[in-house]
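Missing here is one protein chain; the remaining ones are kept as they sit in the complex.
Entry: subunit A
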């Protein structure tokens, strides 16, 4: 009964918002004029009663509407997750589009013009958070291991899709019975290039819920990100030429050059801003509160700068996030890291929700021009070209891959090629001089609906049916980390023995370059010398300590009763009681020293977070190590007499392992 109540509540909200917005939009002009006017009139007019209550909607109109839309979007999202049966079957994106349709329909019924997804708003405000979120948290290892495959799918796959679809649609338009003989080849190719690109927003929205294995996920996702350069070039190329009407060989050649400029230029711009951000973060140790802002602003600047030069903004954002991440994370505090993570997730979530709702509303808004043959053929051709493209390319790629792509992988890659809002916005950007604009828009919307609804809804049961490998739920394990690094060195070594300059050789060279030159400049303090394994170990320790603080209990996090005693029992003779006492005293003094040092930091706005975090963590650490101390006494008794006591807290790591010596 609770969920029914919620359903009623939401219907009510939809109606309320749907009606409320346009009424406010067309509010009568009785609001007070600007203050200057009233100031003058006050002197000459007769004295009116002092207005106790007045309504001035124009004043707050724009922000009010924006806030209301966002609130609606979030309430919808909230609602879906409270109805478990629905969210298990239908992906969120579908539900949001339906809501958009409803709201749009309501607005139209009332007689108002429903707002359309403004392309400028979309490209400048709604898209960047999603891409930044994707780029910043891009899993680097699988991405770089498969970057060749991803590039082949993104570039050659998209080109194939565009030309195949454009060409066949042109052939279709030549048929008399369709009634579209006015459409020329360039217009069809333009349409093909808009509709052929796999959309990152839609892919993210759907794939996030199916938890597929890492390889397929990174293939589809990486492709959706990297095909932006191709889309930009093709779109601009065909848009330019469809005005002129002819294409020469020189133009094609320039187009190819343009592609390299757009993609590499975008990556370069992103990398430059990434290094700037990393360099800035080196100096933020005294102003921790604004650290996350640097990350966001530099990335957004990278996006805007590359859009300014007509380079690929998406690739710039990805490059910025990828380049900046390892260095920034070594420099910023734990709280800033959490802030960045949650803000990115929050913004991208809101953006995604808004995009899908607006898609629904824009569909109702129109304008539409429906032609059965054209639209149906477009949908079918989309599917066919995607499947053919994937199969053909995989056949070639598998000859060069060590780990081949199986048929199941290919199927998911082909089926997961969803189209989304980018295609719609690009179509909307077409100037009105294109006679076929409405037809194209209708076809694009139909394709988007088809891929999101049909493919989005059926992909989950298909994944279950085909028993495709799913993502493993893995906790960070120190053994796996050790062996990952061990394997890297082993494979580099064996490649050296074979005399091959392979994948691992170049990776090793890059790492060494990174360590000797780059890290020195971009990472604060002495941290740059720290190898990855140690950084991982410290992170794990920190996580464990925080978990203990949160759960409020002390006993070991591992569910077993195994302790160090089982691993290395006492095999050393006992030392005299006096010596034991002396050691205990020294160690206790050390712990006290550290405790005091942490507490004495002044309470101020700027160091608030730091002191808090360090305090809790160090508190737990001290308690934990105290417990270990009792149990591991035998280890400490091996300390030879002439060794000095460990120096207090120079580095957390030294302090901690000093106890285990």
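The rule is simple: contacts are C-beta pairs under 8 Å (C-beta built on N, C-alpha and C of every residue); 3 or more make two chains touch, one makes a residue touch a chain; residues count from 1.
One rule holds for everything that comes next: contacts and distances are computed from a predicted model.
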| item | value |
| --- | --- |
| Absent chain [UniProt protein name; select from "Coenzyme Q5, methyltransferase", "Hemoglobin embryonic subunit alpha-like", "C2H2-type domain-containing protein" or "Calcineurin B homologous protein 3"] | "Calcineurin B homologous protein 3" |
| Residue among A:253, A:506 or A:521 touching the omitted chain | A:506 |
| Residue of A:397, A:430, A:447 or A:468 in touch with the missing chain, whole complex considered | A:397 |
| Omitted-chain contact residue, chosen from A:256, A:308, A:454 or A:482 | A:482 |
| Interface with the undisplayed chain - residues on subunit A | 147-149, 151-152, 397-398, 400-404, 406, 472, 474, 477-480, 482-487, 489-506, 512, 529-531, 533-534, 537, 540, 558-569, 653-654, 656-658, 660-661 |
